[in-house]
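Here the complex is missing one protein chain, while the rest keep their positions.
Each chain gets a letter, A, B, C, D and E, in the order it is written, and its residues are counted from 1.
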Amino acid sequence: MIFSILIYGSAHNSQSVHTAYRFAKSLLAAGHTLHRVFFYGESVYTASALCAPPRDEQDIHQLWKSLAETHQLDLVVCIAAALKRGVIDQAEAQRHEKPAFNTHAPYELSGLGQLSEAAIISDRLVTFGA
Amino acid sequence: MIFSILIYGSAHNSQSVHTAYRFAKSLLAAGHTLHRVFFYGESVYTASALCAPPRDEQDIHQLWKSLAETHQLDLVVCIAAALKRGVIDQAEAQRHEKPAFNTHAPYELSGLGQLSEAAIISDRLVTFGA
Amino acid sequence: MQSKSILLILSHAPYGDTRAKEALDLALTAAAFGQDVSLLFTQDALYLLLKSQQPQAIEQKNLANICSALPMYDIDKIYIENNTSQTKHITAEQLILPGVFVNHNQIALMIRDHDVVLRF
Amino acid sequence: MQSKSILLILSHAPYGDTRAKEALDLALTAAAFGQDVSLLFTQDALYLLLKSQQPQAIEQKNLANICSALPMYDIDKIYIENNTSQTKHITAEQLILPGVFVNHNQIALMIRDHDVVLRF
Amino acid sequence: MSTLHTINKSPSDNTLWQSCLAALLPGDALLMIENAAYAAAQPSVMTQLQEYDIDIYLLSADVDARGLSGKLYTNANIIDDQQFVTLACQHTKVVSWF
Partner (left out) sequence: MSTLHTINKSPSDNTLWQSCLAALLPGDALLMIENAAYAAAQPSVMTQLQEYDIDIYLLSADVDARGLSGKLYTNANIIDDQQFVTLACQHTKVVSWF
């Protein structure tokens, strides 16, 4: 079955990004397809590579990154939600004349159309909320 | 009268950082002292210089920065809350071996002790919540 | 590309957080992508539709303006939770957009009958 | 440095968000700075004190352990909202920390009588 | 020895509102900010507030933003940001409900 996941909860102030991660791992283990993971709202902070959690706490940025690299996942971060929150890749940093950037592959900035497309393509779109 | 402000609401998903800003402007205009502004929880994202809001929307990072520069305000960002969320200055970027940083003066990373001190020094500690 | 029927349920008030605005952005995008979008205003989301909003006082975009433009973006299936409007003493005349008033039973059936249901 | 009496009111459950944890961090810091800290557990914050929490299953720190260590950090003024424990059917034996049960009236007076009151 | 309480959520957050109301003492003041401004447009909430011997305030920016003037079921004082600061000075502390 083809799944897509929409994450809306805050990356570092909500359990939902982690619950979504466990759900993704489980559906992949069961042999299903994960068409896309779409980060919207406060979940876009997941894509920031600058987070430095304490050693004894999980690194949700790294967990998603590793899972994506292992399974060639499509991690799409809503570009409008990301830019206003300061989650920015190299290309957008140049465009907006920012001195640095904090996200890169496998996280990819793109539009809400990617979520619409995922809703159509997938048999199930599962949301993990704020 | 000596005020301090504690901000706990999300920088880009809550009205509270902006309400706090208006309160700060008003108390300064009335001749009171603003001893410290302490950013805690999700409000620490205010300190990120990489946010690129649409042209017709407010830039809350810039609003606080300008106010701080005009009035020599002490803008303290809780270092523990900031590091786990990827809000990081040059010194911490080096310590944690991160390739970039996204905050600098007048925003200053420091510990929760700065909030305790503010609570003691100030006649009023006003919280703007999540 | 095939089309699916999408029901977007809004439940939060404007301005206190970005939830209502981000849900509206999603609705506009889905409609632009040719999806069959229905919008249901429940709970505090009914406040999105109040006339005379002036959010420039708090430096935010006017979400009532976005709502009133929904039909121009081919979103004309607008539903309003009946129970909410009664609790909040809001009448149809106070709203910037006409909508079909629905009760809890009808909402349950709408959720059943749409392909995708997202609640914000 | 002079000392003030600080009342920290906790109202949120652990793990769903970081609010409870950040409030506890603040309590520990204030106590370390010699402040006179009182902690009041209301609403869902009562769940912080439940025995047998095993948050490693969701990769989070055990907040009950932090709570049980509060007296070691000189935080021994622990209060629990009476009404909450009744609503949630939680008895004193189920809690990892003893506390003084207080009703709404007593809470209102506690808020009045402390120099600084922060609610998380 | 009176307290200025601020609250920033609509009455849909019933748990928050009940906690706040239970903490009010005679002589206190309640300032409804941000989404709490919607409370002033709900008759049931304003009726409940009348039972308390407190002063009630609204921030004009929040009332205007939400299109609530003319829809208020209260004679609460509508104040500006400067008066918010004055209120904070007049009470011995500020407690925020959020």
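Simple rule for what comes next: a residue touches a chain if its C-beta (ideal position, glycine included) is under 8 Å from a C-beta of that chain, and two chains touch if they have at least 3 such contacts.
Here the structure is a predicted model, which is why all the values come from computation and not from measurement.
Student: Omitted chain: which shown chains does it touch?
Tutor: By the stated touch criterion, the chain not on view contacts A, C, D, E.
Student: Where the complex has a chain not shown, which of D:29, D:43 or D:83 is the residue touching it?
Tutor: D:43
Student: When the complex is taken as a whole, what residues of chain E touch the one chain not shown?
Tutor: Here the touching residues of chain E are 12-15.
Student: For chain C, enumerate the residues touching the unshown chain of the complex.
Tutor: Chain C touches the chain not shown through residues 11, 42-43, 104, 107-109, 111-112, 115-119.
Student: What is the set of chain A residues that contact the non-displayed chain in the whole complex?
Tutor: 1, 3, 8-9, 15-16, 19, 22-23, 25-27, 29-30, 32, 124-130
Methods note: only the chains that are shown with their structure count from here on.
Student: Applying the touch definition from the top, give me the chains sitting in contact with each of chain A and chain D.
Tutor: B
Student: For chain B and chain E, what is the smallest step count along a path of chains that touch one another?
Tutor: Counted as steps through touching chains, the separation is 1.
Student: From chain D, how many touching-chain steps at minimum until you land on chain E?
Tutor: When the steps are counted carefully, the minimum from chain D to chain E is 1.
Student: Which chain is most remote from chain E in terms of Cα centres?
Tutor: A
Student: Among all chains, whose Cα centre is located farthest from the one for chain B?
Tutor: C
Student: Where are there more C-beta contacts: B-C or A-C?
Tutor: A-C
Student: From the mean C-alpha coordinate of chain C to that of chain D, what's the distance rounded to whole Å?
Tutor: It comes to 39 Å between the two C-alpha centres.
Student: Report, in whole Å, the distance between the mean C-alpha point of chain C and the mean C-alpha point of chain E.
Tutor: 27
Student: What positions in chain C touch 2 or more of the other chains?
Tutor: Each of 15-16, 18-19, 58, 60 in chain C touches at least two other chains.
Student: Using the touch definition from the top, which residues of chain E touch two or more other chains?
Tutor: Within chain E, the residues that touch at least two other chains are 8, 34-35, 61, 93, 96-98.
Student: Please list, in label order, each pair of chains that touches.
Tutor: Final set of chain pairs in contact is A-B, A-C, A-D, B-C, B-D, B-E, C-E, D-E.
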